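Mind looking over this structure? Questions follow.
Of the protein chains in this complex, all but one are displayed in their positions.
Right, chain A next:
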Amino acid sequence: MTRPVYLVDGARTPFLKARGTPGPFTPVDLAVECGRPLLTRQPFDRRALDLVILGCVNVLQDEMNPARVAALRLGLGADMVAFTMQINCGSGMQSIDTAYRYVRDGSHDMILAGGTEALSHAPLVLRQSAVEWFGEMAQAKDIMDKAKALTGLRPEFFKPILGLERGLTDPITTLNMGQTAEILAHRFGIDRTAADTYAMQSHHRLAQAQKKNWLDDEVMPAFSKDGTVHEHDDGVRPDSDLDGLAKPKPAFEPPYGKVTAGNSSQITDGASWVIVASEAAVEKYGLTPLARIVDSQWAALDPSVMGLGPVLASTPIVARHDLGLDDIDLWEINEAFAAQVLACLAAWEDDAFCRDVLELDGAFGRIDRDRLNIDGGAISLGHPVGTSGNRIVLHLANALKRRGKVRGIATECIGGGQGGALLLEAA
């Protein structure tokens, strides 16, 4: 009998759309903004935590090991061990999974596990040729050497590259993430209208959740230094419709592609934390868990079809626990691209795919849209890559509780060709 592991609470910042210039918060700022209220509302002294794990992909030079910087800024004490994890888009879930395994193994009782990302702060990167030129200049010993090196100066050295653009390109296949979604759209027959319709629903669902205050305990307002209050996820378009979504041109493979800025996840800043605790900690501090973490799974596949990661990661969990389609009350599949989510659904409905790849006896079946991403997802919220995995687990726990449901899976695709999934049950 393994030790039960609980997700007792969690909170995140609003997700703030990147608007061309660096946003008001660094990755650690974001982690502090939502970490403070989360820790303040706990009945225990924050220094009772055992460990801090934080997912973050784009780490700033000023904040090496953001987990440790955040731990100290949150007042967790000099003796708080903290490390940062990176598995690209799965980082925020990897932190929860690691916490889950540590607690399950009995080495830790209470861990703060999060994800943070400030994509608006992604650096401008110098071209390799420019870096080499700067190196030569620095090494030039005398005036003559310097003059010689100076002649190598080229105008393009001053044209920096967006680090973000490079980060979203697969280094093995040289495909952009959007292109991997195009491949899936083609292979699973997802057309533009289907993708746009999915995107529209994402916006409508998030708008409804905001309006009904379903996110009140989850989203903590963030306060920037100039006094601006960021209360809600600001990428949502409540009046999104198919006409509007039909307008943007394909973003990655024009003119014939299906994937547009409108049906892709938004580039955003945001952070999210959850508290993972043992039964002993729950009893000691009188905590009321949101959910129990039951199982986790990671999977890897060809980088060019990375979008099917959720299918490969979730199915073994379902199989291990002998669960059928109806046993999973709620799904959170991170919405990297509408076409990619729809391709996952199509794969589970594909008899041959399920037999050959997933080793099931036949098609897993059709996941009901009423059970999937019920309050929107990365298309309406945005996708701060290191954070999203954390957010979907937290939101799944909150949604299970709100609907009084028993079981849910949170899963995401991961750039580079991987997938991660976590199974939660009502506590």
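The rule is simple: contacts are C-beta pairs under 8 Å (C-beta built on N, C-alpha and C of every residue); 3 or more make two chains touch, one makes a residue touch a chain; residues count from 1.
In the analysis below, contacts and distances are computed from a predicted model.
**Student:** UniProt protein name for the omitted subunit, picking from "Nitrogen fixation NifU-like protein", "ABC transporter ATP-binding protein", "enoyl-CoA hydratase" or "Glycine reductase complex selenoprotein A"?
**Tutor:** The chain we cannot see is, by its UniProt record, "enoyl-CoA hydratase".
**Student:** Determine which one of A:21, A:40, A:61 or A:128 touches the chain that has been left out.
**Tutor:** A:40
**Student:** Which of these, A:79, A:142 or A:322, touches the one chain of the complex that we don't see?
**Tutor:** Per the contact definition at the top, the residue touching the missing chain is A:79.
**Student:** Residue-wise, where is chain A in contact with the chain that is not depicted?
**Tutor:** Touch set of chain A with respect to the missing chain: 32, 36-37, 39-41, 43, 46, 72-79, 221, 223-229, 231.
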